[in-house]
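Below is one structure, written out as structure tokens, with a few remarks after it.
Of the protein chains in this complex, all but one are displayed in their positions.
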Amino acid sequence: MPGNTFGHLFRLTTWGESHGKAIGGVIDGCPAGIPLSEKDIQPDLDRRRPGQSNVTTARDEADQVEILSGVFEGKTTGTPISLIIFNKDQRSQDYDKIKDTFRKGHADETYQLKYGHRDYRGGGRASARETAMRVAGAAIAKKVIAQNSTTKIVAYTKQIGDLTYDKPNLDVIEQNSVRAADLDIAGKMKTAILAAKEAGDSLGATIEAQIIDCPIGLGEPVFDKFKADLAKAMLSINAVMGFEYGPGFDVVNLKGSENNEIEIGIYGGITNGKPITLRIALKPTASIKIEGRHDPCLAPRAVPVIEAMIWLTIADHYLRNLCT
Amino acid sequence: MPGNTFGHLFRLTTWGESHGKAIGGVIDGCPAGIPLSEKDIQPDLDRRRPGQSNVTTARDEADQVEILSGVFEGKTTGTPISLIIFNKDQRSQDYDKIKDTFRKGHADETYQLKYGHRDYRGGGRASARETAMRVAGAAIAKKVIAQNSTTKIVAYTKQIGDLTYDKPNLDVIEQNSVRAADLDIAGKMKTAILAAKEAGDSLGATIEAQIIDCPIGLGEPVFDKFKADLAKAMLSINAVMGFEYGPGFDVVNLKGSENNEIEIGIYGGITNGKPITLRIALKPTASIKIEGRHDPCLAPRAVPVIEAMIWLTIADHYLRNLCT
Amino acid sequence: MPGNTFGHLFRLTTWGESHGKAIGGVIDGCPAGIPLSEKDIQPDLDRRRPGQSNVTTARDEADQVEILSGVFEGKTTGTPISLIIFNKDQRSQDYDKIKDTFRKGHADETYQLKYGHRDYRGGGRASARETAMRVAGAAIAKKVIAQNSTTKIVAYTKQIGDLTYDKPNLDVIEQNSVRAADLDIAGKMKTAILAAKEAGDSLGATIEAQIIDCPIGLGEPVFDKFKADLAKAMLSINAVMGFEYGPGFDVVNLKGSENNEIEIGIYGGITNGKPITLRIALKPTASIKIEGRHDPCLAPRAVPVIEAMIWLTIADHYLRNLCT
Partner (left out) sequence: MPGNTFGHLFRLTTWGESHGKAIGGVIDGCPAGIPLSEKDIQPDLDRRRPGQSNVTTARDEADQVEILSGVFEGKTTGTPISLIIFNKDQRSQDYDKIKDTFRKGHADETYQLKYGHRDYRGGGRASARETAMRVAGAAIAKKVIAQNSTTKIVAYTKQIGDLTYDKPNLDVIEQNSVRAADLDIAGKMKTAILAAKEAGDSLGATIEAQIIDCPIGLGEPVFDKFKADLAKAMLSINAVMGFEYGPGFDVVNLKGSENNEIEIGIYGGITNGKPITLRIALKPTASIKIEGRHDPCLAPRAVPVIEAMIWLTIADHYLRNLCT
């Protein structure tokens, strides 16, 4: 059973391989009458695109998105919205040498085991390149929610090695290339990443996200709790190794009397409108040394992808909650 | 859109409130011809039932399961399997006082916000009582997988406060009431739980699980990765605050060159048959002090529920993978 | 992939075999706050139950329904509603002789081919007995729609052999045992059915249904058109061999200029609130001669089942349309 669709009522289906002709996505379930053009989507893609700085991969993709359907005279029509980005910089010759090699820590072997035939160029379908379409789809999700709510989502690099900080300053995130919410630590993180890059290595990270003014009543117990679908959304991203919200794993040190005092924004799997804080663990890029171009730390470009998956989760649950 | 069904091809729908007439579940998608009777299910329910020891709630439920359909002459027929447990010990008078109160850390308020009308007795649908049906459904999932694979799943209480251990001894888990995989630490955990109970308080915990001989090829990229559906399964459980697998959040301290050496059992979202280790964070019971009977630490009874949700995830993905 | 669930947002899952302990259904997705008790359901079941007259089967089932969950203090809570009917008159000894026989025109052989193991008693899962739960679920669907709309659905036996009529009189349907909308023709139909019964044979029929005051905007193009899901609903009933709406197959004789003048209530797959007329073809019971008790003509008891499936389709599409 195929797995390239996210969501039930606000539904994103993505397609495309790293080095194919194009990548794309279809949004089905976007309400009609919402103003939409490529200009609403491109800025988010620009935050995710490669080649933004020396802490990201050198692959050069403009990632110019085009809307092919579902919008008429500047507004959505309630019909499927088809998005496409043609691949430019494919350089598939870089990858010929991995044709018959299974790279450590990659999906090469498991795709071969499962499908028996795979597009090995640049990771093919398993490449993080597909997340561009998650970001594009989420830009539309964001507009849906903005019609009805002041919801804000902001993610940032929280930790790399033992570099971390306590009080995130949300205003500085886009001012530094690692997208940390602390300029001082950001500088140190950048130094660490460049050192790893120099050594042909890569670094893991933690990303934190805040959901502010989340619509109330999202989540469909007992299985489709909001926290459950958030966790799925996060773990559906390639390098994510863990998810926690509220106190998360620190809860092991808390008593009920202490924990009950902490507001976590989701109870019984349903949102109550209070802020939600979540964190995810991001493994270091497996593509190290000589294997094609890569990001020495995934965090800076993962930040908009994390935000995107949260937006998609919220939009789907927002529509689901309309029917309760 | 309703959320009481888990899985797509091996599908469990549960129903029932804590203090209603009964709770139940319907399994749709179980292959035909599998030997099945109540005796295959009851032992797993007995591991989850309340009143097993002094570290669990005193509510007395035999949790006797009955199969109402889908089995004929001792074998499944491929039609829906209906399971039911009639509620015995309801004592709903205990809960009258919370009729108009929203208990801290509970689902009382969010259910009211979302639905406008709720069964407040014992948490109603939000009670962990519904997990009995997850355990019952999983007993069937386990039999499906056992037809084709030697898969084994074992979970255990890994940490409470700072009490933890390095090398789990899987043989001793059922020998101690906290279900730890280390008898020495188990004793200390028990002491800590009883102290919290005495103080009218509760404790958080970490549970670890191992999947051994997982079928190869499970997981449907890019969204329904095996790790994504595992995360959803775990976070769909009431008190779970976090999920991680492999090195999990510790990955923040790893370089790519180090991390690539660690076998994690899932690449590109697809299983490769190697062992998978995962951990979840369990918050301390919110029901403390005088509010009805409760578990002073959820871990001992959560262990079989964690295992159950993993079985359900595997069974669903096992069937999904047949169509690839 | 299992097929025992109907609907996406208003979702009915049924279970149970003809001669098992019980049959049941779970409604997931019913909005909260709707007044509901067994008294809302039983009258519809009574219209479908066997043994109502000499033109229906002699099997004696009270079909007493019980609500096990999802209703609290007389109102729905938004959680799954579990319905159960315990089987009374099972007489499974009647069916022992068909254990190893595939009856002509029945599902015996195909169930054996597909599942390899089946409950042969009384048709097992393939028995029309499962439609009782469709009727029960639809009684709830009807209450959901009644909150918001004056929708009325009425079905009647339109033709048996060459006995038919032009102007249906909706007031007389429940006054005659064949449920025709014309008392004169009803009498002749009854005579024909009794003659067939006497001869150990059975008769086919056409049933017509009218949907009046259907909510506007139902239907989700391009695949989930309202007419498409109606057709599926109808053909999901055991003996139904055909579906048509508006002029239906007579359209072969119409020119565009003529057909454009006929109001059919659904355009582009979406309802416009105008009346919808549909018809289904019902094959004669395959169970003839000595094979257990049976209905000599399915039409009288099929009428409430046809209505039920229309209600379920409308309720699901009503909720779906809330998200557009």
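Letters A, B and C mark the chains as written, and numbering starts fresh at 1 in each.
Definition applied: a residue touches a chain if its C-beta (ideal position, glycine included) is under 8 Å from a C-beta of that chain, and two chains touch if they have at least 3 such contacts.
Being a predicted model, the structure only gives us computed values, none of them experimental.
*Asks:* Of C:60, C:171, C:184 or C:201, which sits in contact with the chain we cannot see?
*Replies:* Final answer for the missing-chain contact: C:201.
*Asks:* Given that one chain is not shown, which residue among C:126, C:209, C:302 or C:315 touches it?
*Replies:* That would be C:126, which touches the missing chain.
*Asks:* Write the list of chain C residues that the hidden chain touches.
*Replies:* Chain C touches the chain not shown through residues 1-6, 8-9, 14, 104-107, 109-111, 113-115, 125-126, 130, 159-162, 196, 201-206, 216-217, 219-225, 227-236, 238, 240-261, 264, 266-272, 279, 281-288, 319-321, 323-324.
*Asks:* Which residues does chain B use to touch the chain missing from this display?
*Replies:* Residues touching the hidden chain, for chain B, are 1, 9, 29, 31-32, 78-79, 221, 319-320, 322-324.
*Asks:* List the residues of chain A that touch the chain left out of this view.
*Replies:* The missing chain touches chain A at positions 1-5, 8-9, 11, 13-17, 20-24, 26, 28-29, 32-33, 68-70, 72-73, 75-82, 84, 114-119, 124-125, 319.
In the analysis below, only the chains that are shown with their structure count from here on.
*Asks:* Can we say the copies chain B and chain C touch using the same residue numbers, with more than half in common, or are the two sides different?
*Replies:* same
*Asks:* Using CA atom means as chain centres, which chain is nearest the centre of all the protein shown?
*Replies:* Of all chains shown, the one whose C-alpha centre lies nearest the global C-alpha mean is B.
*Asks:* When the C-alpha atoms of chain A and chain C are each averaged to a single point, how far apart are the two points in Å?
*Replies:* It comes to 46 Å between the two C-alpha centres.
*Asks:* So how far apart, in whole Å, are chain A and chain B when each is placed at the average of its C-alpha atoms?
*Replies:* Going by mean C-alpha positions, chain A sits 28 Å from chain B.
*Asks:* For chain B and chain C, what's the span in angstrom between their mean Cα positions?
*Replies:* About 38 Å, centre to centre.
*Asks:* Which residues belonging to chain C are in contact with no fewer than two other chains?
*Replies:* 1, 9, 29, 32, 78-79, 319
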